[in-house]
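Beneath this line is the structure, given in structure tokens, with notes to follow.
Excerpt of the complex: some chains, original placement.
Letters A and B mark the chains in the order given here, with residues in each chain numbered from 1 onward.
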């Protein structure tokens, strides 16, 4: 269960007390504010605050392009135009702040996205909880035999059982020892900043994470992608839903041009033209390497 | 006059229609939203949106430091502690978006602050207005004779008159020619992206500028400083007032530790200690260069 009763009471209180504002309001996002959406076994994502909505994107674009935007008939068309032509700055005019609880190994991937503001729970100051990510049986996958960073078939039977036992046993023992080292009962107690080093990478941490919509889209494109590791992808997929509620027009454009879109190389454009002209192109005549050709064929057949 | 009647009507409408929100609300900032505060002869600053308030800073810090923050008695004490110890990330949890109208030469200084989101009016797409910054007589200063980048005494009499005449005359002629080149009346009309190159650096532009509170403080420390050029300083000074209304506790800490504070070098610390111990330190015995010593004495006597 991701939240204590106390935390839930705080959320309920916050959700009960609307106040008037003159700012842009997104009804879809108001409905999501503060609610903790569970992810994995102990994690969650919740929206703490947001700035702007679809109209704020349009408004910023119209400041930039002035009369130049007037011929675009409506907000949806303008937003799609901006997304298609990589006009990133109007999307930067929206901002969102999440509270996320996540395993440390997921946090380590996530933090690589540098254009964001972060306040993480500090294990130098405070003591971490006894919460560890243990995969569900369906996620206990073997190393892929074709992809150096992928997963293959799900482990079964005795092997799966052994893995789960190791993960659980090591996590519990590491936490028991963490507590034992910290204890000031009859001993001095090790410094928190040292004791934490005993905890494995599936321990949960949490942070406030704030970013603008353009950079959030970049994050989502990489992390909601099918090639992203499952444990971060589930966070990204949930955040996609929240963003769709927040800025539905921008999200739809993102889904079409980024998530569902592909980059085609100069060679790829040439191959498509030749095939459309009736030629039967093969890897050998495409000018592509085997890897490129395989990826190309996956998309276009 | 900085705003057209039409623009003022839009502002009035926006200010008339409050909507409920569950987000953090800063009453001080709500009172400022959308209002155009005049700066210089044609410029303005107005707040378009904001995220967070003093409590949001505290809340983010408590996520980071957990129980470690409980011994600080109150929000003010914690905010001052964070500012004093350069804990910048909690201040990054607040965000603000301004609409600014400003001369191009001011915009060129301003844009050097890279950690911000910007949508500027594009003179490739649209046509700039006939508005130029002409200094008031009291700001028509001579080159400083002691400071390579500063101003000296105010120009007077015939010299002042000549300068004003040149600035005004050149601006008007440049704009006349800008319009003449753009005109499609009996001719093709030069491309806007070319015609704009004829306009001098005192022409007004405008932009949406969005940044977080930590980076805004950094901007304000440099640009509201007495050594900043007057024409950008008046923007920064106005923004200081707006920030004081938005996050009064954070602003007070900023005013004490940053705006009013000074950096003392290792040599300076040693000199202060020696002087407190009764020694009469001179530039020669201070280990400082003449320039350092002059600046040191300006602060500590």
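Note that in this section a residue touches a chain if its C-beta (ideal position, glycine included) is under 8 Å from a C-beta of that chain, and two chains touch if they have at least 3 such contacts.
Everything numeric here is computed off the predicted structure, so don't read it as measured data.
Counting all copies of the one sequence in the full complex of this file gives 4, of which 2 are shown in place.
Here is the rule we go by: only the chains that are shown with their structure count from here on.
In this assembly, the C-alpha centroid of subunit A lies 34 Å from the C-alpha centroid of subunit B. Only residues 14-15, 17-25, 30, 33-34, 49-52, 56, 60-61, 63-69, 89-90, 92-93, 95, 97, 99, 117-122, 125-127, 206-208, 210, 212 of subunit B touch subunit A when the two sit together in their complex.
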